[in-house]
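Note that one protein chain of the assembly has been removed; the remaining protein chains are unaltered in position.
In this document, chain identifiers A, B and C correspond to the written order of the chains, with residue numbering beginning at 1 in each.
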Amino acid sequence: MFKKILIANRGEIAVRVIRACHEMGIAAVAVYSDVDRAALHVRKADEAYPIGPAAASESYLNIQKILDVAARSGADAIHPGYGFLSENAKFARACAEAGVKFIGPTAAAMEAMGSKTRARQAMERAGVPFVPGTSRGLESFEQAQQVAEQIGYPVMLKAAAGGGGKGMRLVHAAGDLKSALDSARSEAERAFGDGEVYIEKAIINPRHIEVQVLADEHGNTVYLGERECSLQRRHQKVVEEAPSPIVDPDMRRRMGEVAVRVAQAAGYTNAGTVEFLVDQQKNFYFLEMNTRLQVEHPVTELITGLDLVHLQIRIAKGERLPFAQDDVKVRGHAIECRIYAEDPDNNYFPSPGKITLLLLPSGPGIRRDSGMYEGWTVPMDYDPLLAKLIGYGTDRDQAIGRLTRALSEYFVGGIKTNISLFRRILNHPDFRSAKIDTGFLDRMLKQTNEQPDSQADAEATEVAVIAAGMFATLGSAAAGVDERSATDGSTNTVESASNWKAAARREALR
Amino acid sequence: MFKKILIANRGEIAVRVIRACHEMGIAAVAVYSDVDRAALHVRKADEAYPIGPAAASESYLNIQKILDVAARSGADAIHPGYGFLSENAKFARACAEAGVKFIGPTAAAMEAMGSKTRARQAMERAGVPFVPGTSRGLESFEQAQQVAEQIGYPVMLKAAAGGGGKGMRLVHAAGDLKSALDSARSEAERAFGDGEVYIEKAIINPRHIEVQVLADEHGNTVYLGERECSLQRRHQKVVEEAPSPIVDPDMRRRMGEVAVRVAQAAGYTNAGTVEFLVDQQKNFYFLEMNTRLQVEHPVTELITGLDLVHLQIRIAKGERLPFAQDDVKVRGHAIECRIYAEDPDNNYFPSPGKITLLLLPSGPGIRRDSGMYEGWTVPMDYDPLLAKLIGYGTDRDQAIGRLTRALSEYFVGGIKTNISLFRRILNHPDFRSAKIDTGFLDRMLKQTNEQPDSQADAEATEVAVIAAGMFATLGSAAAGVDERSATDGSTNTVESASNWKAAARREALR
Amino acid sequence: MTYEISINGKNYRLELNQSAGQWSCRLNGREIEVDAVLARPNVLSLRIGNKAYEVKCERVASDVHIWVGSQRFAPEVRDPRSLRSRSHAADDHGPRKLTAPMPGKVVRILLAQGVEVEAGAGVVVVEAMKMQNEVKSPKKGTIQKILVSEGAAVSAGDVLAIVE
Partner (left out) sequence: MTYEISINGKNYRLELNQSAGQWSCRLNGREIEVDAVLARPNVLSLRIGNKAYEVKCERVASDVHIWVGSQRFAPEVRDPRSLRSRSHAADDHGPRKLTAPMPGKVVRILLAQGVEVEAGAGVVVVEAMKMQNEVKSPKKGTIQKILVSEGAAVSAGDVLAIVE
């Protein structure tokens, strides 16, 4: 087995991988930027190396710096986590050249999947179902018109190099096609330096369902069931669950077999995810393959009883999959909430800052993967994901019940989080009855917050009044260390690294 | 479903039952003694009622006080947890008479199991395998001699009303029988007010393996696999796991079917546990039935994917078991560590006091059921169980790996705990290879702590020296609120209830 | 000790006395049986009658919030030794401050000093975690002052501009 693994990431996923290393008796090497010295992944690692300023381009995205640390620390493998360099073929190749094992697919497999249109050609040969449309970029507006007529409106324009909704346009009628095509192209050009745009039939209110696959380096590929990821905001997943409430064993098998064909067509190894769009008739269409570990991998772990990171490491070491497809059994139901540092009262804008009070949920069926701790200052430089709260239950209702209970125990003071959002989602009748699609969340957020029970409300208000008086009476004794640190953000740090104001100044100088 | 459930208990199990109530949308009523006002179960409940002084006999064991709270709060059911009144037939009957549903078996079923000898007679009729010996109390020393000759030495003398090793004597030779019988009788008399003693063939180095059963009130009884509970100190379980490393599917079925027969013979309903002794040839003998939820129930929940407390409540409400025996599938492996407030450097004597620093483990495969929190003062009046840390894995090795990892994250400052003990157990070659029996732990504790790696040791010592200097340099800033509360145990409490000194004074006055 | 406490514009008169850990409490003259334990700093285990509540006190910069279970309240407590009183009251008269809703970096100033502004119009753009946030005018009026410049780092609560 590997002796030492470098984790080229930060936050909850870095902590999660470090834990897997320790569980397998492998030393874990952390890297951190100037604003992350006090981060949890540095506390938990066996070795930690600074790799530069807050800006990711100068630290977590800097291939040379990370390979230098690998060399200095003597790490024999690198886990990229998700985001940052995880889907960077150049990095995978550089690792291979440096003689460090990249825990993930080969650079070639990444590139095959990197461009949506090229991936599509390979997949079509493998008989993978696609949304009707062009498999390559459009040459001309005329061609766009022609194809749109064939497949029928509404149609969707998408950037070939795209992702995250950039360069995407929904077109309802022929009249709007020209302007939409132009703006999609220029947006794609700006965003990806590549204006290539293709056209597809638009699926209205689709579900986003993805299939987890695992492939070893000896030609064995299996699927581990699906994840329902339809709850999104700004093309950002917010709640994921497994299994999908609409997928039955037969559909699971059919989607799984397609996913395996996709992986095999790309010569894929290690863990990957095949994304599908599912329409109201439960037809599923290949969307893209994510060549990394997903944020939402825990829901699959809970319903299959497997540890995907352990398996990633074993596969990277050259081991064979320790089980066959028939051994994979889905049991129970799991739901994940992504806890973000966002302000619900301010259109969910990011809310970095110091965590002055943290009360943690635990107990039956609750898994918490977190990168935060009380006293830590959330830097303003990175993705606002703080932690993931995952609930498991014998069935979906129990999972929802446990998660609701755990959310009521969870308290993050000092910064704003989206915890209240999950209460709304989990209580929403359409979510309870699993009537969800990629438009659900935006629709729900447009609704005014359902009227709270006014009597309970009045009672809670009186409690708040009494408590406010008590805290005033108790004064600083009741505030403990928190009050001090609230007024002096630096009391929790010996050095100034994680004092965000300093970070902000550095930021401002760039 | 029930509207409101009273939890007649404290500590981690009260919290665990409150959570189940909230997950099912049921209001939870807590009761607490004077020294438990600040306890976690009071914080988490919807209603909380004081029931008197610290002494359990005047609070948690006081049937009338608890029924009074049930009446005042309008609770329609009572969950007794484990210990305290959980196996008290009088209490179960009093609840029935008061028109409050007791969540557990009937008083009659408890009484049938209460006396080991009477239980034995019922069981023998049901064809349950027993350790050779007398099924009823010994009339005379002569009879004892006679039986001992028949079954052969070594033999074990046991108190009929017994438990916890009281009134138990191991006799190796005929010469020791007389004195052993006399002392066993007088000890049983003192302990249980009942000197009835019986005799059994002594099983040397047995395993203690128990089977979880569930019975609804419509005649359906199922078993949920076994738990290996051989790791004990002073007849107190310390580590439990499921499944047992030595039980294969066939043995599981045979033990399970016997357990179901035992339950049915007693007309048992709700959750119960049938304990077996297993000898080195894997013969299993009925020991006793515990008519309550066990401390170690979580390991069964993790490998079956079920929630036993939810099921207890549904069964008590009159629902049918929602599954059949064939639907029960064992998957993966789970191990539980009982975190006690004990001092490993002082022969594991209890160590109550104020928890000044608490770092909590979480992440994949880790479940934490706890009754403690940072700033809480562990009262000196009750069982020292603070929390349970349970690790789940695809297999036993992964469960051990995850648990070892989580233990290294777990830190309880201000009081002594037995966390270090689990590290020794989990690293012990005999435990790793599952060569365990009820004598394992005492043997291990006799061994001197295995020599630590002296080089790593020297390194850690230097780290400690440097850190000590840094803490000295940083002074009180580094101590935060903890230093204050360490010198003034009352800063964390507005009232004096949880200030243990006050509690101790009250204690002293009794 | 007597407090004037207002929540959502509603005013309460709270008489609170503590002796030997026992509390006596009158809310708007009504006697209420209360009992409290400070479980840890800023966390109260509160009993009112026999109902139990976990109440959290959140102190961020100039704000104090009280959480009852999952509900958040922003009480204003008036008393010498009180939690800092907050009173950017709801009236639209006189100058109003625009404050940064989060720490971040000022990336754009949308309106210059002295110009007219509609209620809800964006004035300053603050960026954090790669997202931009338009800070909007709370009222119709004119921009009396812009207190930050582009590129400046600001913390939550910092005053960015004043509208009159």
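Just so it is clear, a residue touches a chain if its C-beta (ideal position, glycine included) is under 8 Å from a C-beta of that chain, and two chains touch if they have at least 3 such contacts.
Every value quoted in this text rests on a predicted model; they were computed, and no experiment measured them.
Novice: Sort by label and list the shown chains the missing chain touches.
Specialist: A, B
Novice: In the complete assembly, which of A:I13, A:A38 or A:I335 touches the absent chain?
Specialist: A:A38
Novice: Out of B:I5, B:A144 or B:A341, which is the one that touches the chain we can't see?
Specialist: Selected residue, touching the omitted chain: B:A341.
Novice: Using the document's contact rule, name the residues of subunit A that touch the chain not shown here.
Specialist: 30, 37-38, 42-49, 72-73, 373-376, 481, 492-498
Novice: Pick out the residues on subunit B that sit against the missing chain.
Specialist: Given the touch definition above, subunit B has residues 341, 343, 346-347, 349-353, 356-357, 359, 380-384, 407-408, 411, 413-416, 419-420, 423, 452, 457, 460-475, 477-483, 486, 500-501, 504-505, 507-508 touching the missing chain.
Heads up, the rule we're going with is that only the chains that are shown with their structure count from here on.
Novice: From the C-alpha centres, identify the chain that is farthest from subunit A.
Specialist: Between subunit A and every other chain, the largest centroid distance is to B.
Novice: Could you compare the number of C-beta pairs in contact for B-C with that for A-C and name the larger?
Specialist: Higher contact count goes to A-C.
Novice: Can you name the chain whose C-alpha mean lies closest to the mean of all the C-alpha atoms?
Specialist: Closest chain centre to the overall C-alpha centroid: A.
Novice: Nearest whole angstrom, what separates the Cα centre of subunit A from the Cα centre of subunit B?
Specialist: Each chain's C-alpha centroid was found; their separation is 39 Å.
Novice: Centroid from C-alpha atoms only, then distance subunit A to subunit C, rounded to Å. What do you get?
Specialist: Whole-Å distance between the two chain centres: 33.
Novice: In subunit A, what residues contact two or more other chains?
Specialist: Residue numbers touching two or more other chains: 408, 470, 474, 477, 480-481.
Novice: Which parts of subunit C, given as residue numbers and ranges, touch two or more other chains?
Specialist: Subunit C, residues with two or more chain partners: 18, 23, 36, 38, 40-41, 44.
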